[in-house]
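Structure in structure tokens, see below.
One protein chain omitted, others in place.
Letters are used for the chains, namely A, B and C, taken in the order the chains are written, and counting of residues starts over at 1 for each.
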Amino acid sequence: QRFPGIGRPATPAEVAAWDIDVRPDFKGLPKGQGSVSQGEKIWETKCASCHGVFGESNEVFNPLVGGTTDDDVRTGRVATLKRNDYPGRTTLMKVAYVSTLWDYINRAMPWNAPKSLTTNEVYAVTAYMLNLARIVPDDFVISDANIAEVQKRMPNRNGMNTSHAMWPGDEFAKGVKPDVKAAACMANCAAETKVASSLPDHARNAHGNLAEQNRLVGPQRGVATTTPPKP
Amino acid sequence: QRFPGIGRPATPAEVAAWDIDVRPDFKGLPKGQGSVSQGEKIWETKCASCHGVFGESNEVFNPLVGGTTDDDVRTGRVATLKRNDYPGRTTLMKVAYVSTLWDYINRAMPWNAPKSLTTNEVYAVTAYMLNLARIVPDDFVISDANIAEVQKRMPNRNGMNTSHAMWPGDEFAKGVKPDVKAAACMANCAAETKVASSLPDHARNAHGNLAEQNRLVGPQRGVATTTPPKP
Amino acid sequence: ASAAATTAIAQQREGDPAILELPEHSKGLGKPVVTDGYGKPSQYERNVQRRRSPGLTQTAQASVSFAPLQSLFGIVTPSGLHFERHHQGWWDVDPSKHRLMLNGLLKTPMVFTMDDIMRLPSVSRFHFIECGANTGMEWGNVAVPTCQYTHGMLSCSEFTGVPLITLLEMAGADLKQGRFVLAEGADGSSMTRTIPMSLVKSGEVLVAYGQNGEMLRPENGYPLRLVVPGVQGVSWVKYLRRIELGDQPWATKDEVIHYVDLMPDGTHRQYTSIQECKSVVTTPSGGQVLLDKGHYTITGLAWSGRGKVKRVDVSVDGGRNWRTARLQDPVMSKCLTRFSLDWAWDGKPAIIQSRAIDETGYVQPLKRQLREVRGTRSIYHNNAIQSWLVQESGEVGNVHLA
Partner (left out) sequence: ASAAATTAIAQQREGDPAILELPEHSKGLGKPVVTDGYGKPSQYERNVQRRRSPGLTQTAQASVSFAPLQSLFGIVTPSGLHFERHHQGWWDVDPSKHRLMLNGLLKTPMVFTMDDIMRLPSVSRFHFIECGANTGMEWGNVAVPTCQYTHGMLSCSEFTGVPLITLLEMAGADLKQGRFVLAEGADGSSMTRTIPMSLVKSGEVLVAYGQNGEMLRPENGYPLRLVVPGVQGVSWVKYLRRIELGDQPWATKDEVIHYVDLMPDGTHRQYTSIQECKSVVTTPSGGQVLLDKGHYTITGLAWSGRGKVKRVDVSVDGGRNWRTARLQDPVMSKCLTRFSLDWAWDGKPAIIQSRAIDETGYVQPLKRQLREVRGTRSIYHNNAIQSWLVQESGEVGNVHLA
């Protein structure tokens, strides 16, 4: 023992109390089940106030549901994600794994009372959310037994990519080089010196008076944004 | 000009307002004068409340006056400083230069109203302090003209030493080596392992309850000093 | 003109009242020691605060506050100004009741108290932490006025803690099978992130309790957070309660739904963790106004999630010509590096930029170069070169060039 007297074994009850994570291969998923209609009731009392009755609200957060099609359910790629003119991105447009939803709802939702749902309630609201996006039918009962089948219908299940140089190890992909390559030109470089974007005048004071966001002494002051710019 | 636009020349009036320092060679000393008896009056109204009528008080600070002899005035060495059994050290026992006194009183005293004395008042209280230690006679008038003579009577004027390795340059002395030399023995060293001094029991709680002076978690706690030590 | 000349002469004879009339503090007795057992900044520093960006988030508990980079010096971020990012609000957790559990692919699942952890050998290292969404508002157009808002989800501290590998070894971790760890927090979101064992094995990943000499601040995970150098802030799990060793990644909400980078082809990059090499000029910067022509010291911060900053170049003509800046030592790995360069402003418009290069040779890209590969919908990991336009009035604005 390298460090005598430090730390102790965890009891099985202790591990059970905290080991709540659920992986994409469903390791960690507790047994249980919940129907769409059960989920609807829970949703309406415990989730809709923040996320909207159809998961469409963006009052406290991005909409959870919307933007996916039956075709996406078939292909596993959310088509609208390829469109540069479609600004919104709902949770169900992005999420690749049903386990991610289950795990997160189970640990963190409802936001103001996390970990208050029973296992079956988590199954049920998950079913309800999936039903809103027509991933599962109205009479569906999701359970640990059939969740792997549900995974095969996740609309963006094929929309992810882990082959990039921004993971600090070779666990996902080996030898990938950074994707953006720039060179360090020093003189007479081909530069764009035309201003293409700047803060519109009406937004001048949108972050408050910048004169009050800089020190009172120093090489400069904050700009008084309560008055228009000097010529 | 290496840094255009930064800084500006000081005006003569500005330099005069701030350039108040007085060196041992009396550079910076303004013309003026003050008598012991003038000094006594100022002392009693403006200094005695803190330093005592005879500069003997240690209520707000070490005594200023005391511990010097006529012999010291002659030799320029305060004899009691050589005695290990004499604990107190007054300002006049230590100070080598009269300029130091003048400069400090002028800039910093009275403590609660620094820079409120006139030049002549500073001369006068300096004279009074020196008189208390019999460095100048009762009827003495100190001035810029005779202060160099006074310097020759400062009791500890020869009691200083600048030849040591603790000044980070060779301005005072060149090539002096550190005075304390230790070696880094690693094993079976000749060590004193008998406890010669420790905090007496009655002082256990003198700095407050140490349990409240250490973090609530960590490798240890603070000792509860409100109760006696455990055996 | 003659009146002005007279004033000038009078002033020459007289001088600045701030000098001629001694201030109160030169003529009085000041305040006692321990006026504050724990001190605070000067009242004159009240403008130096962390701030929210209006409208950026819909709630204040799943939100962010930005560090005032425009007013900071050197590389250390004062803990009181450290940027905040919470997903379910912050807590002041009682450290005597806080526990860290290790489970998964190891011989003995274990529990550690704070006392236990603080008895183990620790290291102290300076590292930056940057939110993956830093500069995210600026992928398309200029959206915010100052470097507090463009780059302020960035801070740098001296972190003290125990290498996670030490704890894993104590629990008999299976270092062959175990390729990923899950880090889990104790807050409402019980924030979870997958961390590569390759990084853990390097000894760089810390279970940290110390920040800038004292304990972590509650907003930053008191009493325990994971420190994952070079990796985006959301992986630095706060209120750390559990570490699980596993053979597969976890696909947690914040690595596969939220902190994902949308590519032009409509796929999402998941597990994009590293904060690539980046820099920003903080003086002068957007929302400031220069007082005068003449000498200025252009200064800013550079950093790389892949190691040390090797070089920083600065341009004052919008990128046509560059000069190499001074770097303040010590230059440390995965840590902020302060750069500076002298500049005499002639009063004409100027566009100021900085470009950092790290020890791997990676060059910080132009916005255009970044967009060419990643489009404009990526949100995360915008490490493009920042441009500040100094106008003739002295006012400095945030601009994108094309």
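The definition used in the following text is that contacts are C-beta pairs under 8 Å (C-beta built on N, C-alpha and C of every residue); 3 or more make two chains touch, one makes a residue touch a chain.
Bear in mind the structure is a predicted one, so any value in this text is a computation, not a measurement.
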| item | value |
| --- | --- |
| Displayed chains contacting the withheld chain | A, B, C |
| Option touching the unshown chain, where C:Gln58, C:Thr108, C:Gln328 or C:Thr360 are the choices | C:Gln328 |
| Sole contact to the chain not displayed, among B:Thr45, B:Thr118, B:Asn146 or B:Asn214 | B:Asn214 |
| Missing-partner contacts on chain A, residue numbers | 2-6, 10-14, 17-18, 111-116, 215-219 |
| Contacts of chain B with the absent chain, listed as residue ranges | 2-3, 5-10, 14-15, 18-21, 23-25, 27, 58-61, 77-79, 81-84, 89, 91, 94-97, 99-100, 103-104, 107-108, 111, 114-115, 156, 159-162, 164-172, 178-189, 191-199, 203-204, 206-208, 210, 212-223, 225, 229-231 |
| Chain C residues that touch the omitted chain in the full complex | 16, 18-19, 23, 25-45, 48-52, 59-61, 63-65, 71-82, 84-86, 88-99, 101, 111, 115, 119-124, 158-160, 186-188, 190, 209-210, 212-215, 217-219, 222-223, 239, 241, 291, 294-297, 299, 326, 328, 330, 332, 338, 340, 342 |
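Everything below uses one rule, namely that only the chains that are shown with their structure count from here on.
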| item | value |
| --- | --- |
| Inter-chain centre distance, chain A versus chain C - centres from mean C-alpha coordinates, in Å | 22 |
| Distance from the mean Cα position of chain C to that of chain B, given in whole angstrom | 46 |
| Separation of chain A from chain B, taking each centre as the mean of its C-alpha atoms, in whole Å | 66 |
| Touching two or more other chains - residues of chain C | 119 |
| Touching two or more other chains - residues of chain B | none |
